[in-house]
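Yeah, one chain of the complex is gone here, protein chain that is, but the others are all in their spots.
Chains: A and B, in written order; residue numbering restarts at 1 for each.
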Amino acid sequence: MSAATYTIEGRTGPWELVIGLEVHAQVISKAKLFSGAATAFGAEPNTQVSFVDAGFPGMLPVINRECVAQAVRTGLGLNAEINLWSRFDRKNYFYADLPQGYQISQYAHPIVGRGAVEIELADGTTRRIGITRLHLEQDAGKSLHDQHPTKTFVDLNRAGIALMEIVSEPDMRSPEEAGAFLAKLRQIMRYLGTCDGNMEEGSLRADVNVSVRRPGEGYRTRCEVKNINSIRFVMQAIEAEARRQIAVWEEGGEVEQETRLFDTARGLTRSMRSKEEAHDYRYFPDPDLPPLVLDPAWVEELRRTLPELPDQRKARYMREFGLPAYDASVLVAEKETAAYFEEVARGRDPKLAANWVMGDLFAALNRTKRTIADPPVSARDLGALLDLITDGTLSGKLAKEVFEAMVETGRPPAAIVEERGLRQVTDAGAIEAAVEKVLAAHADKVAEYKAGKEKLFGFFVGQVMKAMAGKGNPALVNAALKRKLG
Amino acid sequence: MRPTDLTIAGALEALGRRALSAEELTRAHLEAIEALNPRLNALITVTAEQALAQARESDARRTRGEARPLDGIPLAIKDLFCTAGVRTTAASRILHNFVPPYESTVTAQLRRDGAVFLGKANLDEFAMGSSNLTSAFGPVENPWSRRNDPETRLVPGGSSGGSAAAVAARMALGATGTDTGGSIRQPAAFCGIVGIKPTYGRCSRYGIVAFASSLDQAGPFARTVEDCAILLRSMSGHDPKDSTSAEVPVPDFAAACRRGVRGLRIGVPKEYRLDGMPAEIEALWRQGLEWLRAEGAEPVEISLPHTQYALPTYYIVAPAEASSNLARYDGVRYGLRVAAPDSDLRDMYERTRAAGFGQEVKRRIMIGTYVLSAGYYEAYYLKAQKVRALIARDFERAWERVDAILTPATPSAAFAMGERTDDPVTMYLNDVFTVTANLAGLPGLAVPAGLDAEGLPLGLQVIGRPFDEETVFAVGAALERAADFKALPRVRAGA
């Protein structure tokens, strides 16, 4: 547990935050939840639409098995109960991009029940955040409001794509925790391959429930800030909404339960245009769909074939590779980073591999603005570089030089070593000759050294290395100098 | 015999021995339609050219020796079944111009088996009604009329009123219908023909404009029990496009018509003896039991104690589902749109739906919206689902003692167009005997069994176990043989 509770200092004293998240995650599948239309991002408008998706008369939904499997996998990844019996309900409301006039969702009986994830905070502490439920539902289409002066355009490509709505318990107490929770969810789903977590393309969106209270109090009224599409904005929106609520309470007002939007430009939340009526979704079981009944053996099969999850992988790195917790966390943060690291580390010193990945590689990614999925140096080449260090071909210093050349040219280390003649000199005769030459040229310094000015040793090393164009094996050069200087 | 007076079985036989061509048969029916439809208004859309083309293809197949089970049989299709390239209206202004680019599974299967489609039959708007008076394309007239009052125009029943009237008037050899609370059986009874609502899940609902998804079932109309059996076989079967479609084999229903009823126990539910039920209906019911007893069946009095709650249950469940199913008619993607120059989206919705839906449809959408709304869901909708479970359980218990159940099909014969229209609830009582089979998902068949004092047909209903249409056909055929119903409607082809 973190030591101190996060508070915001108001005019009248400190306030705590209570935060819960509802996350909408687009399921990775080829076809939509209830139709055979494609889900690919960025298609021409209204090309990935079936008559089912467009809500044509007499069209009926038939569920996609893979979407169900993805929800179960995600549930398992969230350490949650899998409900073998669940049901789909209709959520009725009118909107231009909701073709059926209702969304098929799971209201009373979701496919996944209670679970929990552990988040890690910057100070190294961890917290458990409860998962209330996960359910499957249809996404809506897209309304474009800026294409025409008097009309809104509707594209139904997204209509009917499977979403997972993941609801957390109101367990978070700071913007940082909410950010960490969302990052953790995204990480788990990426590991599972159930959601690509791409917030820019809208495949992961969050609604945030925020309330404030005096330390020790029960819950006060909460507000929902809808449809936030980045982790940074989630954290900013929470902070802004909490401050707004504190101001309302401190001025003697009442926070009203409502839905708000986060204005990213101004960093403030604002009330959604007041509805003429309260929402009344008139949920009822969808009569087109019998219950969703899962075969326990199938769920077991999904559990057995689940990939290694970030927490497990981190533990393994610490256990098997002896990596410190921090390094392990950094390496498992992205599935692709972990995969890169493991390829570099395979059959090599894992600590050396971790240092190179987290140090030189990350720096190179930053500098070249590339990602781990498209790195300037492949894991295989970095592994080969490490081998050249281990077998003494390259010194640490030379290796860094070779690595920089690899980043620039994209060529494998052996080729660079050959081309540039960077191979380290370990031939004792050549080193001895270089040492003798240097000592002879600096007889005066040798005399000073022998008279007790021992710090001149470094000077001799430098001169020998310079004479050998930096390629002398440092250990051998040292040994030879020590011997000659007596 | 006129081609229009043939049964489907008889027509298939005549086509088979080349005594008649499909084109001749279709032409005869198109002529009947041309002559009678202006008066009866049974069809909203007539697809004469398409029908003739289909008939010629049928003749060609037969010549090649590739005849299919229904090859060349001209049918009317209730205008609730989507037919690719042919306007499908649901008898609503809101779909007045809708041309579906896809075909319902049931009609696709009928086409697969060689049937010829004459046109799209009139109905109550969105299948909501028992009179065909709610159609946006005008009422259908029942081809029957009262013996002593031939001028008073009667309703054909509903919602599949156009289908029933077309078959009774010899404008088609058979027709498709849908039945949500009695919409096949009540018009069949009113028009003196046979109609069956099969078990829920027997026919795919894919491509049928939805009214109430948990109650809607497609089924056939024809003038004999055997003809219905022949049509149902083509219409039935598992469809992966409908998640509620049952994966059960499709038997030879026509063969079951010849089984006889010896040894069958026939349930007589005492709760169906209504106060104020016309004596002639009561008498016909008793007569039906006697006929079956004479054929070796055993009448058994049973109790279906929750029967009296079936209609109120239905009038919660069906409108609730309808209010949601009809939300898609919003003027955005197809159908009618009505907007003022300054309409926003919401105003466009409200104007479109106000202009596009008729009074009965609006009433039911309002009721359905209300019973699902916050604070009322449990008192109405959930309660109705529980009573529905009790009604289904009543039948489950009855099946321990009987093999089929016999009831009157309707509480009266066809009524006049002006009658019973003021009070919706009075109109709803038409379905009192039929609605239980929808709530419990059971097959029910209406068969004409006699005439009332005014010379109007009266029907009996046979209800069967789930997926046991065969016994229903066996009992229906036995009643048909015994009743030997020969009366003809005044308005019919060749009359």
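In this text, contacts are C-beta pairs under 8 Å (C-beta built on N, C-alpha and C of every residue); 3 or more make two chains touch, one makes a residue touch a chain.
Heads up, the rule we're going with is that contacts and distances are computed from a predicted model.
Chain not shown in the complex: UniProt lists it as "Aspartyl/glutamyl-tRNA(Asn/Gln) amidotransferase subunit C", one of "Xanthine dehydrogenase small subunit", "Imidazole glycerol phosphate synthase subunit HisH", "Amino acid/amide ABC transporter ATP-binding protein 1, HAAT family" or "Aspartyl/glutamyl-tRNA(Asn/Gln) amidotransferase subunit C". Only one of B:27, B:61, B:265 or B:362 touches the absent chain when the whole complex is considered: B:362.
Note on the undisplayed chain: of the listed residues B:2, B:386, B:401 or B:481, the one touching it is B:386. One of B:192, B:450, B:466 or B:489 touches the chain omitted from the figure, and that residue is B:466.
Checked against the full complex, the candidates B:323, B:407, B:430 or B:461 give a single residue touching the omitted chain, namely B:323. In the full complex, subunit A touches the hidden chain at residues 29-31, 35-38, 44-52, 54, 62-68, 87, 94, 96, 143-145, 147-156, 273, 276-277, 280, 282, 285, 287, 289-293. Although one chain is hidden here, its contacts on subunit B can still be listed: residues 97-99, 101, 199-201, 213-216, 240, 243-248, 306, 308-309, 312-313, 315-316, 323, 327, 330-337, 339, 343-351, 353-354, 357, 362-363, 365-367, 369-370, 373, 376, 379-380, 382-390, 392, 396, 423-425, 438, 440-442, 466-467.
Heads up, the rule we're going with is that only the chains that are shown with their structure count from here on.
One inter-chain figure worth recording: subunit A and subunit B are separated by 58 Å, centre to centre, where each centre is the mean of the chain's CA atoms. Listed in rising order, the residues of subunit A touching subunit B in the complex are 51, 54-63, 90, 92, 94, 96, 99-102, 152, 154, 280, 282-284, 286-290. The part of subunit B that touches subunit A in the complex is made up of residues 81-82, 88, 90, 95, 98, 100-102, 104, 205-210, 212-214, 240-244, 320-321, 323-324, 326-328, 330, 332-334, 345-346, 349, 369, 372-374, 377, 381.
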